[in-house]
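One chain of protein is taken out of this complex; the other chains stay put.
Labels A, B, C and D are assigned to the chains in the order they are written; within every chain, residues are numbered from 1.
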Amino acid sequence: MTRSSLFSRATQAILLMAAVLLPVLGIGPYWTHVGAIAWYYALLAASWALLAGFAGQFSFAHVAFAALGGYASALCIARFGLPLPIAIIVGIVLAMVTGALIGALVLRLSGPYLALFTLAISEIFRMMLIAEEDFTRGMLGLPVPGLFPGRSDLPYYYLGLGLVVLAVAGMNWLLATRVGLFLRAIREDEGAARASGVDTTRYKILVFVVTSVIAAIAGIYYGHFIGILTPNMAILPEMGLVVAMAVIGGIESLPGAVIGAVVVYLLSESLRSYGEWRFVLMGLALILVQRFAQNGLFPILEQWSRPRRIGRSTAKTASIKEERHAG
Amino acid sequence: MPADNNAPFFSVEGLAKHFGGIHAVEGLSFTLSRGEIVGLIGPNGSGKTTTINMVTGALKPTAGAIVVEGTDMARSAAHLYARRGVARTFQVPRLFRRMTVLENLMVPALSEAAARHAASETRAREVLAFLRLDHLADDYARSLSGGQQKLLELGRALMLKPRLLLLDEPFAGVHPRLLDQIAEHIRSLNRDGYTIVLVDHNLEAVQSVVTRVMVMARGRKIADGPAADVLRDPEVVRAYTGTRVH
Amino acid sequence: MAEVASTSQSHDWPRSAPLLSCENLVAGYTRDIDILRDLSAKAWAGRISCVVGPNGTGKSTLLKALFGFLKPSSGRVRLGDKDITGQPPFRMLAAGLAYLPQRPSLFPHLTVETNLKLGLWHARPKKAVLAEKLERAYARFPIIREKRAQPAGQLSGGQQRQVEIARSLMTDPSIYLIDEPTAGVDPQTSELIYEIVRDLARDLGKAVLLVDQDIRAALAITDYVYVVKNGAVFSEGAREDFGSDTDALVARWLYASGE
Amino acid sequence: MSYFLLLAVNGLVIGLIYALTAAGLTLVFSVLKVVNFGHGSLYMLGGYASYYIITALHVPPLVGVAGAMVALFIFGVVFERLVIAPMYTDKVERKDEYAIIVTFGLTILLTNLGLVVFGPFAKSPPSFMTGALILGPLILPYDRLIAAVTAVVLLVGLALFLKRTSLGQALDAVSQSRESAAVIGIDPLRMYTVAFGLGSALAGGAGALIAPIFALSPSMGDLPAVQAFIIIVLGGMGSVGGSIAGGILLGLVQGLGVGYLPDPNRALAYTQAFGALLLVVTLLVRPTGLFGRSHLRLE
Partner (left out) sequence: EEPIALGWVGPLSPPGNYSGGQEMQWAVQLGVDEVNKAGGVLGRQINVTYEDTKGQPADGSAAAIRLITKDNVAAIFGEFHSSVALAEIEEAHKYGVAWVGTDVWADAITAKQYPEVYRLAPANSLVYVKAADWTVEQGFKNVAIIAENTDFGQGGAKVIADELEVKKVPHTLVTIDLAQQDFTPALLRLMSQDPKPDAIQMVVAGQAQYQLVKQACQLGFAPTAATKLIGSSGLLQKEVWEVAGECAKNLLIVNVAQPTSQWNDKTKAFVKAFTERFNRAPTGVAMEAYDTFNVVVEAIKKAGSADRGAIVKALEGIKYEGTNATYNFPTTKAPDWAYHQFVDVPFTIIQYTAMNQAPGDAAVVYPKKWATSDKILP
């Protein structure tokens, strides 16, 4: 699995450098702001890629976890007057518990049933956010205090970037251990994985917990950064956007998902000047990218750079060996 | 593994599986002593695969007990069987198709908590070499030919270092030359103390490996005993072998 | 690559026009790896041609390429004197080519009977014809009759194989491509299946291209043998040229097709 | 009492129309294995298509519905051929997921194109029939009655088509195995196109039936799309009968849920949640929905 070629590591390093340096090189407050939001999506897309791309658990509740984290933290402050760090911890713990619960509930579900079960859960949660207006302020939007004084977005930008790097590194580490192997085995054939001695229940719950926590952290970050939360952060089109980002980047690569998120979000921002045509173009772009870069962008990037076929024994060499046997 | 042939380390009592009205397995009982190598044969649909599914936890029995070293595991999850050293292959290969051949073997190898990565990989490569799949180690499992998939299926079970190995038609679709080698390997595993249950329709091959044969028909066991005797049993001939084995 | 050409002159049907033939076929699953490398083979009406060889050598790939699942990068596939290279697979049945793949190919959620009926989907048969063909299939494979109302996915492995064979017998093509028909099938039924395959050629004049690992049983009914290795024909020859000693023949082919 | 009756009937009627949307979605899913995010916008297109057909050609509203279905069938076929079909080459590793993106792109594209092209102001085709059926305590606007009846007719027709015709069987076959279908002479790609076309037509038909009831807007498909997702899973993927049952059940539960919850404002806010909750409970008990095919693998 950890076949990440020298190039892809180099590209990642370069991109990371760029991400670190760009704001100080003067992209201006606006693009810093945009970048900081892009990190929110990057966290979601990367963790969803782990959940769906690697573990095969196509959950549609991922943005709901972001909302859960965001609301939990904001409400702890607004309603119970808890200090910020405690509020954040509450958000994370809540996501952990809920993630485990959902992971346990979906144990028997697969494919579309899992996807739509989680969609339903997510909708119920969103409905609650709307309906329990007295507590959540519903569609009015819940104001959230900021994390940093002053009005610069720079600290948020670097916080977001740091979270993305941490999350991706953490998840990649997880994938490099046997857990990664087991998750993919579960995705391929749960029964066969069990027959191979893998405690599938445990790992499925684990992956839900890990990814839910990351989603919740993303939501907490987003809430405190944007300063207002509405139930709409968990609507289906938002989920669709995260899926699109992950898939466009290449669903089986966490850095790929990050790149996908950044590309898609920047694209949607830069199309802004087209006014009402903006989303028309956005939709068109999604379709076209998919039509012509069918396995996602990241694999293409990797392919360009990689010398033709390395390190993979091919059937050609296979048959040569076969000949030797025969001879 | 010491072969203490007296202690029945695995036994099945009154096992049954019903699918709606279909009684796929009914009142099946047998014991396996440590180190035994047994053939399980019977016509298509006689309940062999269903039996394997039950005694590895993939299917919950409708009734009956499955006792492994004194504990009834009839309600246990599949991975617990694997942890206890009960491994199986699938009749139609169920590989991790979008994982490489090597990774397919690493999954069972690492499922044991104490397993080390390097040692497991060495062993996996040994198994691959034996199955003549070593040149395909980095290919996706789904790109294997039909026969190669069966071999990998076998390899995956071997990686669990099982004490009881249940093989569901390991010979089907395998070239006779390789078949002979696999048969030899199964014999040698048995010599090393593995207990083995072999399901296959290639009676010649089964006979060359096992010492005892159980025959199923319509979900029930109709014969059980030394291979030579059982295969000459007229009822077995009528129900199953026909004219093919003499 | 050694060509074990036949030395005997007694039979010249192998030189007659084949019903299905491929010449210098090159094909593979990915662009840079060829599995079939310059492979030529034939199937004659009324004859069974058998393809043997080690695992992973390209036998199934050959059938897939003939049936159109793989587009050859070079070489021709001819049906009679029609060039059918690169035709999509779903056209093949109508063109007279039936295929029994090595991998399971039933529709697991449909009943056994519906699966059988779908074998004739392309022909849109009359009800009476369909009923008669179904009856024939049931008569041949009693277990299928017993299970006809069950979803095919609930059958045992060998039972499913029987349904697949019965389904491919529903149609009346002139050529059969058969990949390991009896893998996983019990001995009695295997015997029946080899009889059926033999009758397809002998009595009904079909051309059969049979891929098999049960070399003994296959050679017993075969007319012409191809040993495939590394995606090309390693040796070939007519069955008749070797007299009637099947065991000797098997030993010989086994040697040739082994590793 | 009559209050609950009215709620139940109203829920039933809406549920049936959503069931029609759901049937299209389930058809596309089961054959192409594509979760069609764009279904709601096809529904929207259907509504506008009928509007323009009716106002431009001055045909009766139901003819407009039929016209919308034809138009959407054509749209679906063209879209599938242009954008989805090319993905079914062996080059593409995970077709299903990529198809999701395409349909997601489609929905963004269509909703916003709808805004640009159809304008931001509400439109509504004429009623099928003005007035309401009044039977004692029961009040049912004719528009809704006619839409529900038409939906039932279309759904039953679809079920018969899938069961009885050879094209229907081919669709079912392809839905289970693309390769096996080719082995028996069915062109899977053609079936994909047919299924997508039919799915679009059904979505369009539902949109056209709703148009006189709820009026048209570029975003009119958002809510029914989520409802349709819930219905197909509730009923069981790939089952038209399941969609009907799921739609009715969803409609009833949502209707009556509103009635039985004591706090009126909460009750209304939770309307959609009742359906989702129903789904969650159903799946926990039956992981393949009410009428779904359980998982079978070839042995």
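Brief remarks follow.
Here is the rule we use: a contact is a pair of C-beta atoms (placed from the backbone, for glycine too) under 8 Å apart; a residue touches a chain by one contact, two chains touch by 3 or more.
In this text the structure is predicted, and so the values were computed from the model without any measurement.
The chain not displayed here makes contact, within the full complex, with A, D. Considering D:139, D:152, D:167 or D:189, the position touching the chain not shown turns out to be D:139 (whole complex).
When you scan D:183, D:244, D:269 or D:290 for touch with the missing chain, the hit is D:269. Screening A:18, A:93, A:169 or A:228 against the full complex identifies A:228 as the residue touching the chain left out. Contact with the chain that does not appear here is found for just one residue of D:80, D:187 or D:222, D:222. If you put the missing chain back, the residues of chain A touching it would be 28-31, 33, 37, 130, 133, 138-141, 143, 151, 226-230, 232-233, 272, 275-276, 279.
Considering the complete assembly, chain D touches the hidden chain via residues 2-3, 6-7, 10-11, 14, 111-112, 115, 119-124, 127, 130, 132, 134, 139, 141, 143, 214-215, 217-220, 222-223, 254-255, 258-259, 264-265, 267-269, 271.
By our rule, only the chains that are shown with their structure count from here on.
The greatest centre-to-centre distance from chain D, using averaged C-alpha positions, is reached by B. Inter-chain centre distance (chain B to chain D, centres taken as mean C-alpha positions): 47 Å. Residues of chain B found to touch two or more other chains are 49, 91-92, 94, 132, 136, 143. Residue positions of chain C touching 2 or more other chains, listed in rising order: 29, 54, 56-57, 103-104, 154-157, 259. Across the complex, chain D meets chain C through its residues 90, 166, 169-170, 172-173, 176-177, 179-188, 293, 296-299. Taken in their complex, chain C has these residues touching chain B: 29, 53-57, 59-61, 102-104, 143, 147, 150, 154-159, 161-162, 179-180, 183-191, 213-215, 254, 257-259. The touching residues of chain D, counted against chain A in their complex, run 29, 35, 37, 83, 86-87, 91-94, 97-98, 100-102, 104-113, 115-116, 222, 225-226, 229-230, 232-233, 237, 265-266, 269-270, 272-273, 276-277, 279-280, 283-284, 287-289, 292, 295.
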